[in-house]
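Following this message is one structure expressed as structure tokens.
Every protein chain except one is present and positioned as in the full complex.
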Amino acid sequence: MSGLELKKVCKSYGAVEVIKDLSLQIESGEFVVFVGPSGCGKSTLLRMIAGLEDCSGGTVEIGGEDVTDAEPSDRGIAMVFQSYALYPHMSVRDNIGFGLSLAKTPKAEMNARVEEAAKILQLTDYLDRKPKALSGGQRQRVAIGRAIVRNPKVFLFDEPLSNLDAALRAKMRLELTELHANLNVTMVYVTHDQVEAMTMADKIVVLNKGVIEQVGKPMDLYNNPATAFVAGFIGSPQMNLLEGAAARKLGAEIYGIRPEHIDISRESGLWRSTVRQIERLGNDAILYLDVEDVGSLTVTTDGQTDVVIGDMLFATPQPQNEHRFPTIAR
Amino acid sequence: MKQLRPAILGCITLVVFCVIFVVPFFFIALQAVKDRQGSSLLNFSWPSETQLWQNLVDVVQARDYQLLLAYFNSTVITVFSVTGLVIFAAMVGYVLQRRPSKWNKYVNFAVLAGLMIPPAVVPTIWLLQQIGLFKTIHGMILIEIAYNLSFSILLYRAFIATVPRDLDEAARIDGAKPLQLFFRVILPLLKPVTVTNIVVQSIAIFNDFTNPLYYLPGKDNVTVQLTLYNFQSQFSTQYHLLFMNILLVTIPPLIVFIFFNKQIVEGMTAGAVKG
Partner (left out) sequence: MPTAQIEKKPRKTSGSPYPLWFFLPAGVIYGVLFLVPTFASLYFSLTRWNLFNSTFIGFENFLSFVQEPFLIKGLINTVIFAVSTALLKTIIGLALGILLTSNIRMRGLLRTIAFFPILVSTIGIGITFAVMMHPTRGIINVSLELIGIDGPGWLTDPTLALYSVAFVEVWRGVGLASVIFIAGLVSIPRDYYEAARIDGATKWQQFKRITLPLVQPATATVMILSFVYGLRSFELIWTMTKGGPGFSSDVIASVIYKQYQAGFYGLSTAGNVILFILIAVMVMPLVAYFNRREVDL
């Protein structure tokens, strides 16, 4: 049971700075999700916590201990990889127990711990199979089992669900959340899927080009994004971000309004627009509007709406949900 | 008609291949079972009297059971040098592929040099004498390792590139030390290319003639290929025994080939084309 602290860590490959002077405090038992666009340094940061990458500067502390120079295996962490990284030549049992056998754990204790982990993950029937003979979801669970059995202080996940299909992903999302509740340990989870971030996290860390844009609870980020970048990244469909004259008219360098926070009417409103495209999702419909002098606007509305392409509509932002930002993302 | 063509082409090719590639083997086998007179004709006539067993006994007994000694020596050399090759070459190929370091360009150069440069024979003999390894089986084993390392390293390096690095990292997190990582995680995964290596190198070393000729002279150190060479003059009038000898020393590679035919062809090509 212990938290994690990064103090001014940085990482560069040659002249390229991938992580810049990053500090972050993670409380014990928290489920923290790193999100950000591809290449922003999420995996790098996670691997620095794991000890798979050296830090170019700064310190990493786990449970109050400085582990900056410690071997990955001495840090009290466990990691689940996107590719699962199961040892193909070992049975599920040996895969899960490999770490214990390296640590010269007595046979009986090892078996007990492997079987307990298998029980938690419903893998008991598959213990003697090779990874080749498992489904994607089962492999995923073996990878998690290998992590559980180490009894780590911190679990690290690097996009563990991105190789699964949509239905299985939703199921595993739930299972992971439950696992977190049961084990009550610190988990750090990397994803670029903002749905995973919103649904699973106690705390989201939004990264952009190697620096933290914002840290906060999922709903805080949704309601009060600190920067236009966060605003654009959290929430789906993306927030409308207006710049230039249109924004200045509304009193901001950048003016943001979420698609679900725009009211439409056929009679009157702030912006006169024509409907360019409609996507019907069932309970919702997404309208793409062309507004004179403003540009394109995305609006979500009721799925049963009778609007058709080419209609003329008035759109009005809800004043209590407007966002104003000084300038665009770095 | 259109479906017939592959079959016809196949049959014609088979006949041509048999004449070109198989007839010499048939010739060897045929001479090996003839008697002295029959084999001295050197032709394809069916032997009037086959004496397989008699020839076999004669060859084995020749020169005080030299062939048995040669079998023993060749087997020892082959087994130990191939074992060394597999482990040492895998270690080099592994670090070479996994870790970019300033040493890599020298190692790569050494690998290429080993593949191309002909060994300097007499200086090697001189060196072996200095360190007391000349005319010894273990000296021969080390020589075979040194000369065949390059090829094995190329095979391993190409294959290790296909083993995902995530596995290394998972093992490190599980607490594997470098040696454990290599011997318990990586080496087992290299089995296909290890089989290729074992097969190709054991055939090459078992069939090696030049190196034992130079570095392993002496009656007690004779290897199977040298028995052929020795018998070539002694048996110049006893072709049936010479060919029986050829037949006998071809059996081990043949067995290896029959068992691992597929791996040889696949592994050779994978390594050769990438390397």
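Chains: A and B, in written order; residue numbering restarts at 1 for each.
Note that a residue touches a chain if its C-beta (ideal position, glycine included) is under 8 Å from a C-beta of that chain, and two chains touch if they have at least 3 such contacts.
It should be emphasised that the depicted structure is a prediction, and the values quoted were computed from it without experimental measurement.
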{"item": "Touch with the omitted chain, as defined above, among B:L69, B:A89 or B:I198", "value": "B:A89"}
{"item": "Omitted-chain contact residue, chosen from A:D74, A:E178 or A:D302", "value": "A:D74"}
{"item": "Per the touch definition above, residue among B:V60, B:V76 or B:I125 touching the missing chain", "value": "B:I125"}
{"item": "Footprint left on subunit B by the chain that the document does not show", "value": "6-7, 9-11, 13-14, 17-18, 20-22, 24-25, 27-28, 31, 41-44, 84, 87-89, 91-92, 94-96, 98-99, 101, 103, 107, 110, 114-129, 131, 142-143, 145-147, 149, 153, 168, 172, 177-178, 181-182, 203, 206-207, 209-210, 213-214, 224-225, 228-229, 232, 239, 242-243, 246, 249-250, 253-254, 257, 261, 264-265, 268-270, 272-273, 275"}
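Rule of thumb we're sticking to: only the chains that are shown with their structure count from here on.
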{"item": "Complex interface listing, subunit B residues touching subunit A", "value": "164, 166-167, 169-176, 180, 184-185, 188-189, 191"}
{"item": "List of subunit A residues in touch with subunit B within their complex", "value": "47, 50, 52, 71-73, 77-79, 81-89, 98-99, 102-103, 146, 150"}
